[in-house]
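Provided herewith is a single structure, encoded as structure tokens, for subsequent inquiry.
Excluded from the complex is one protein chain; the other protein chains are retained at their positions.
Lettered A, B and C in written order, each chain numbered from 1.
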Amino acid sequence: MPIEFPANDKFHEECGVVAVYGHPEAANLVYLGLYALQHRGQESAGIATSDRGKMYVELGMGLVADIFTSQRIKKLPGNIAIGHNRYSTAGVSQIVNAQPCLINYAKGSMALAHNGNLVNADQIREALVDEGAIFQSSNDSEVIVHLIAHSHQELFVNRVIEALAGVQGAYSLALMTEHEVVVARDPHGFRPLCLGRLDGAYIVASESCVMDLIEAEYLREVEPGEVLLINEDGLQSFFPFHRQETRRCIFEHIYFARPDSLIFGEYTYSVRKRMGKALANQSPVEADIVVPVPDSGNLSALGYSEESGIPFEMALIRNHYVGRTFIEPQSPIRHFGVKVKLNAVKKLISGKRVIIIDDSIVRGTTSRKIVKMVRDAGAKEVHVRISSPPTLFPCFYGIDTPNRDELIASRHTLEETRNFITADSLEYLHLENMLNMMGEDSGKFCSACFDGQYPVDIDGRGHQPVQLQLFGSETPDV
Amino acid sequence: MPIEFPANDKFHEECGVVAVYGHPEAANLVYLGLYALQHRGQESAGIATSDRGKMYVELGMGLVADIFTSQRIKKLPGNIAIGHNRYSTAGVSQIVNAQPCLINYAKGSMALAHNGNLVNADQIREALVDEGAIFQSSNDSEVIVHLIAHSHQELFVNRVIEALAGVQGAYSLALMTEHEVVVARDPHGFRPLCLGRLDGAYIVASESCVMDLIEAEYLREVEPGEVLLINEDGLQSFFPFHRQETRRCIFEHIYFARPDSLIFGEYTYSVRKRMGKALANQSPVEADIVVPVPDSGNLSALGYSEESGIPFEMALIRNHYVGRTFIEPQSPIRHFGVKVKLNAVKKLISGKRVIIIDDSIVRGTTSRKIVKMVRDAGAKEVHVRISSPPTLFPCFYGIDTPNRDELIASRHTLEETRNFITADSLEYLHLENMLNMMGEDSGKFCSACFDGQYPVDIDGRGHQPVQLQLFGSETPDV
Amino acid sequence: MPIEFPANDKFHEECGVVAVYGHPEAANLVYLGLYALQHRGQESAGIATSDRGKMYVELGMGLVADIFTSQRIKKLPGNIAIGHNRYSTAGVSQIVNAQPCLINYAKGSMALAHNGNLVNADQIREALVDEGAIFQSSNDSEVIVHLIAHSHQELFVNRVIEALAGVQGAYSLALMTEHEVVVARDPHGFRPLCLGRLDGAYIVASESCVMDLIEAEYLREVEPGEVLLINEDGLQSFFPFHRQETRRCIFEHIYFARPDSLIFGEYTYSVRKRMGKALANQSPVEADIVVPVPDSGNLSALGYSEESGIPFEMALIRNHYVGRTFIEPQSPIRHFGVKVKLNAVKKLISGKRVIIIDDSIVRGTTSRKIVKMVRDAGAKEVHVRISSPPTLFPCFYGIDTPNRDELIASRHTLEETRNFITADSLEYLHLENMLNMMGEDSGKFCSACFDGQYPVDIDGRGHQPVQLQLFGSETPDV
Partner (left out) sequence: MPIEFPANDKFHEECGVVAVYGHPEAANLVYLGLYALQHRGQESAGIATSDRGKMYVELGMGLVADIFTSQRIKKLPGNIAIGHNRYSTAGVSQIVNAQPCLINYAKGSMALAHNGNLVNADQIREALVDEGAIFQSSNDSEVIVHLIAHSHQELFVNRVIEALAGVQGAYSLALMTEHEVVVARDPHGFRPLCLGRLDGAYIVASESCVMDLIEAEYLREVEPGEVLLINEDGLQSFFPFHRQETRRCIFEHIYFARPDSLIFGEYTYSVRKRMGKALANQSPVEADIVVPVPDSGNLSALGYSEESGIPFEMALIRNHYVGRTFIEPQSPIRHFGVKVKLNAVKKLISGKRVIIIDDSIVRGTTSRKIVKMVRDAGAKEVHVRISSPPTLFPCFYGIDTPNRDELIASRHTLEETRNFITADSLEYLHLENMLNMMGEDSGKFCSACFDGQYPVDIDGRGHQPVQLQLFGSETPDV
């Protein structure tokens, strides 16, 4: 019987966004950007462009490289474009949820691509439907476009600002009209967003790896609470919202972002390695080798090894050709699970005391299989070290976490978890150690999934009066 | 170079709809119904179902049998279902236009499938966007769901009625909520819609051939201006709108509907044959054989032959395996056009005076190629007889007609057209003859595409005060 | 549950072949030819070409228009090409059986496309494997290429002749080397094959409809027992085999060939109509309408109607969108069978005495369903008339017939068959009437499937001494 692989036992980011203003090959650049951001969402992807007052959109299910042929790219003329990768949340994998969503409203057309999650989407949605609005998807994005359409501001950028003034939660947004691009990042700055330049065009993307691929110059982060308007007059920056405390998602560094991306002012690669070092200092253990769970544990394992002096061995080997389904025999070999993806190198492990490093544990089932695989390969001891704290609380700002019931750490003690995964020892990086490691920025991260301290009231009461008087008064020096 | 076949040189219906209430295999029955209505639209198809208060939808591009696997049908639980086939209008072949459209609004969820075209959609859309509504497709259907969502009526059926009171044009609609089905046909009755019964369930469909396929009992037409509510209390009928003159689309009989369908009180088969007979009486010509353009001209040719006594020969043979694209050689054989679809049987044609019968001429290019093919096969004379009047005006009620500029008859005299298609003679069935042929119903048809007499003001000024006081006071005896 | 349609309840031709010599767009012309011959085989198709001493082949499963993109056609350079359509015999639908088969042997390369069936293939195969030959498919064609490879003749055409001298049965063959095309038709001439000319190039094809599509001039049939060599010296004709009695397959006229094809000296259309007339004379019955089973019964029904004076009505309507699979509901509507393909027009049938005309009955199950459908539509009487004799014996010359056990006529009396299909009366066209109808050619047809008189000893003892001395001595005047 063919089995679908169990949902990867990892947390999931929900999206990646890209925008280009002012480049004759805008759609192609967005395509490349989405390609570089494929890790942020593999369910669906889309690109919208604007050409001479007309807008175009192409959407599809699957990977960017499969959806977009050169024929489809040709259907996307214009030098303004935005794009979106979406992650597949179980059960609602449908084309109606693909973005960018392109709509017509009183003032014309707009397209929107959104990374993040609104905390008060349900309340707003309720209020909007009370006034007669209709919703065709379960996306937060549809809430935002309704708010923009309802705004009484004249200028599009002001409509966006008025709309965003009413929402709470996480958003890194790219919007497009017939003639301009507007991007915005929520005041807490949960999700990353950066700005670059190529041949006179502006590029906006979730991660800096996009700039590297298209050889754009990386300019800077879009700031928390910043709204950028890019049009024929160039780029204008606004900070129309009450300033909030910065609360970057630490999980971007732990797992989501590409290691070669510069986000929140640091390369993810460096942060991961420091986490490994911090973990080595905090939870040392006598052992013979340090082994990463590839590829999520690679860099923290490297850091752990460097700090502890225990040799680093890539003793778990990935099969690079893992497909989406896989036909398991009826018997007697059952429950392949992680085996089709990973295999242990017996020679390295046999008779050794092994430290396995990963970035997180979700349900514990994968860790349990890995520990068993390592033990079957002859390990004398198996110590598991996790480069982040136990995940105890759900995320409301754009990460797809399982129910608390499914999060092993939220229902079990450390000892119970250790027992479940059958490790000889198990340690997580402590929250304070992780944050301290971030230096002077240590207070600027959201750690709600670890400690339940939600920076935005998850009941969603509004508290962000908009400062429309500021419009246009600031010009950024980029 | 591969060429896409030129848009079939025919007029196009825009949709087929099916609804089922109260059958455990509702989705499967709708699937079968769409299968039987495939001729009404081949661009996209969709099915929505309702199960225990939850709604499901599956949409896809292409043919019903290709879109729906048994796996997809299984994702559509429940004993209420509606479905839709959509025709591909050039250039906007996109998944966002696929129906049924499923939306959430203040009072819950609804799904809608629509056949027809509203005359005042643009005005309503404008008014709605002025109030802040947003539109994600170019479908009239989105206008209707907005109106329903905006209605202040409590009962869903009354919301639908209030919404429809504001629209003008053609609609045969199937709507579904969590617990009921509502169907409606516009007061002029432009598009067909019929009601049937199977195992205690109600079936609604564009044409009666659906009832034949699923072995449902055909009950009756849904009347012009009738609204049906089907729920756990059974079926209720309402006539809430001001009565209008019936204006059935005569093109349903001429070309769109299946010959085995009973619509507007007659089998299309019989009407087509009568048209052929009327044509024979009106425009006789001495000839040796009567040849239909398959399959659109089959039945009128049969009628022409019977009436004239000139033998019927199927001397144009269809290739049953015509695909969507086809690779033409560079040279020296060019312009295959109709040749890959049709071939003439030389033996039958050589040396003969041939009457070619078709149902209509659109641009004239196909007719010209057919006349050439018949002449190349050795015909001594080629007389073309068309079983409907010249199409001079565009349709605003659900048929995709080319621009007037492209309608050969609207820019050319009969003689010029004859000359263009290189026939020895050309005659169309006269409008009065066609209508007379319909007997006592002759006044109940829309003939706007022939005479420009549009039954609904195409400027779209409203004139249908709703009679809400009538609600529930009538119960149909079905 | 999705059901595959039962094997169409018809007999099946096994193949169509096309060859082109001397045209710069050889592959494209072969593609068009296969397109026109799609009715002769839908399982797989292939094209091989020859360019500057190198050969190319592209094969695929499915329909010609789906297999060949312009990209694949571009991979087939050269001005020599042959092509093949193959019918899907149940169970062995595999790419290894697709043709043309392209092989390398002592003298170079050759490609072969074969329509027909050899009677002594098994004996030859046995002899060849005894000498060490290996076989990779179950095709007779592989037997022929082995024989050609084993021949000690120098010239390719002579190798082919020597090979064919040893085989018995039906073959219409197209072969190609780096520099020439050789075509051959067996001495009995079971399968059709014709010759045409386009822009100086020679075209060979199973049916003349290929010439019509590509606008080639139809020259003549390839004669029974004729071998044609086409190379830079032009076309040479040989008759190297002992002359045999001509035994054309009458089923080509009854069912397989396209009505617009000229084969065996007659248009299939005319023959079918004459069969209907003969049937009317032989087995008249008082009735109100004559109804064909579309499309196989169309022309004989037309003939029957003309001869009997009973009106012709196309009262069984085909669904043009029948796909390969179709999802049947679990209950209570079962056994759709023919219903998804055909529907009866009730109005025409109700209360009438109906004559249903088809070309043949295989298992009887389809006829039974059609009779039931017509009766359900209200027919007062249902008379079935079949325009060919009862099929009692299997074909060994290229038609896929069911086992004798499955042929209803071979195990049941006429009365039992009538009873099974629930008709009021049933008559087949008598063999002598059918043959008489062919006029002076009446003795030149194979009627083995009706009378068991197999023109070629089906035990396969050889009896065709080759006349190699004749080589090259005859030049045809084409």
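Convention: contacts are C-beta pairs under 8 Å (C-beta built on N, C-alpha and C of every residue); 3 or more make two chains touch, one makes a residue touch a chain.
The shown structure was predicted, so the numbers you read here are calculated from the model rather than taken from an experiment.
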Chains still shown that are in contact with the chain withheld from the display: A, C
Residue among A:178, A:199, A:381 or A:424 touching the omitted chain: A:199
Selected residue (touches chain absent from view) among A:66, A:245 or A:286: A:66
Residue of A:25, A:162, A:221 or A:427 touching the missing chain in the full complex: A:25
Touch with the omitted chain, as defined above, among A:39, A:75 or A:363: A:39
Touch with the omitted chain, as defined above, among C:64, C:145 or C:275: C:145
Subunit A, residues in touch with the chain not shown (by the definition above): 1-2, 25, 28-29, 31-32, 35-36, 38-39, 42, 63-66, 68-70, 73, 198-199, 209, 212-215, 258-260, 262, 267, 269-270, 295, 298-299, 302, 306, 311-315, 317, 319-333, 336, 339-340, 343-348
Residues of subunit C in contact with the chain not shown: 57, 59, 94-96, 101-106, 129-136, 145-146, 149-150
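Here is the rule we go by: only the chains that are shown with their structure count from here on.
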Distance from subunit C to subunit B - Cα centre to Cα centre, in angstrom: 38
In subunit B, residues with contacts to at least two other chains: none
